[in-house]
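Now for subunit A:
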Amino acid sequence: MTDVTLQNVRKEFDGVVAVKNIDLQIPDGAFVTVVGPSGCGKSTTLRLIAGLERATDGTIQMGNQDVTGVEPKDRDVAMVFQNYALYPHMTARRNITFGMKSAGDFSDEEIDRQVREATAVLDIDDLLDRKPGELSGGERQRVALGRALVRDPEVFLMDEPLSNLDAKLRIKMRAELAKLHGEFETTTIYVTHDQTEALTLGDRVVVMNDGRIQQVDSPQHLYDFPETRFVAEFIGDPAMNMLAVDISRDGTEYEAVGPTFRIPLPDGDGLETAAGGQALLGVRPESLSVADSTDRSSFAAEVTVTEPLGDSLLLECRTGDQEFKLHAEPRTAVEPGDRVALTVETERLHLFDPQTGEAIYHAAAAQPPEETSPIDSTL
Partner candidate 1 sequence: MLGSLLTALTAAAERSRAAGRTTSDRIRRFETEQLTLHVLTATVVFLIVLPVLIAALVSTKRAGIVTSIADLAPGGHALSNYRRALIGLEFWRYMLNSFVMSVAVVVGKLIVSLLAALVIVYYRFPYKNAVFLFILFTLLLPVPVRFVPLYRLTTELGMGNTIFAITVPYLASATTVFILRQHFLSIPASLVETAKVDGVGPLRFLWSVLVPMSRAVLVGVSVIMFVYTWNQYLWPLVIINAESLQVAQVGLSLLRGQASTGEVAWSMVMTGSILTLLPPLALLVLFRRQLLETFTIQQK
Partner candidate 2 sequence: SSSSGASVRPVDEDSLTIWHAMGGTNGETLQGLVDQFQSETDIDANLVFQDSYEGVLTNTLSALDSGEVPDVFQIDSLFAQQVLDTDAVEPVENLLSDDYPVDDFLSNVTSFFTIDGTLTSMPFNNSNAILYYNRSAFEEAGLDPDSPPTTLEEVRSYSQTLVDEGVTDAGLTWPNHVWFVEHFYSVDGQTLLDAENGHAGQPTTMQTDNATARSLYEWWHEMADNGLFSNPGIEAWGEATSTFLTGQAAMLMTSTASVTGIRSGAEENGFEVDNAFYPTIDGDRTGPVIGGASWFVPSGLPQDRQDDIGSFLEFMGRPESQITWHKGTGYYPIRQTAVEQLENDGWFAENPMYRTAFDQLTQAENTPATKRMLIGPARQVQTTIQDMSVELFSGEVGVDEGLSELKSAVEDELDRYYS
């Protein structure tokens, strides 16, 4: 267990800049998830920490040691790969012990004890004599975890360890991972491109895009107070709707004005500067609903597609040339072509700068609290 600090770390592959000068502090014992679209540099960041890639620039520290140029085997990290990277010709037990034996730092009894402990925790005692080919996806995953565990490393690094599993198993393993971390409390950095995983597993979530860190935050806070349009659209499914609006001001009242609607904006930071200009109004699908009656913040739209999801009916609507989605009650009798009145939950609105994509305003019940977590990220 140790903390990990990246300072101004940059990684170029001949021509391609995969990681663009990022700073990141991961406190001792934290479970940090790194999420972002494909090719955004998640894996590269992880591999930099593992020492499998050498940073072009910047320093990496573990504990108080600068490990920037240190060989992977001397960093005391353990890595779990997407495909588990189990040696197919070795039994589970050999897989688990192979690395320890190579390192030569462990006595035989120690190895035995460690294996016994780890396999007990992971509940794979019975499987130790099987080869990976004879194990199910979840079992393989646990063997891979076991291999990492026995080494009792300072840091666990995991690169999309669940992405090869089917949906049900993925959910199950997610829970197990969380439980394991609860027990061992080893600093863990977990890379995924799946936002659900990122949100449900991480104490802190790092959102990356295009080699840069976009935001580091706790899951719910990230969802509620996205700092950029990218984060707003990336986190949440269906994605946050974005409507082009003008911000008008009438005394202390602000409104987001579209061609066919006017939506009142609760007072808050940033509105004053935004007023009179254009902005993107961010509305999460769950903040929109089909209105029984029409009030000030409601407006009419045409349904273009209906998709029954079982627990709800997903509506795609159009007003003017703006399209957006929302959930309706599952058994609502709406058909494409119908016109419906929609109402907006005004406590959950966001405004973004159309040019820079930065958040201007969050109509949250409360303003975002000061980030008190020890995790810090400078853009």
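Candidate selection criterion: all candidates are chains of the complex that A comes from, given by their letters.
Assume a residue touches a chain if its C-beta (ideal position, glycine included) is under 8 Å from a C-beta of that chain, and two chains touch if they have at least 3 such contacts; residues count from 1.
Keep in mind the model is a prediction, meaning the values are calculated, not measured.
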From 1 or 2, the one in contact with subunit A within this complex: 1
Contact footprint of candidate 1 on subunit A as seen in their complex: 50-52, 71-74, 77-79, 81-83, 85, 87-90, 98-100, 102-103, 147, 151
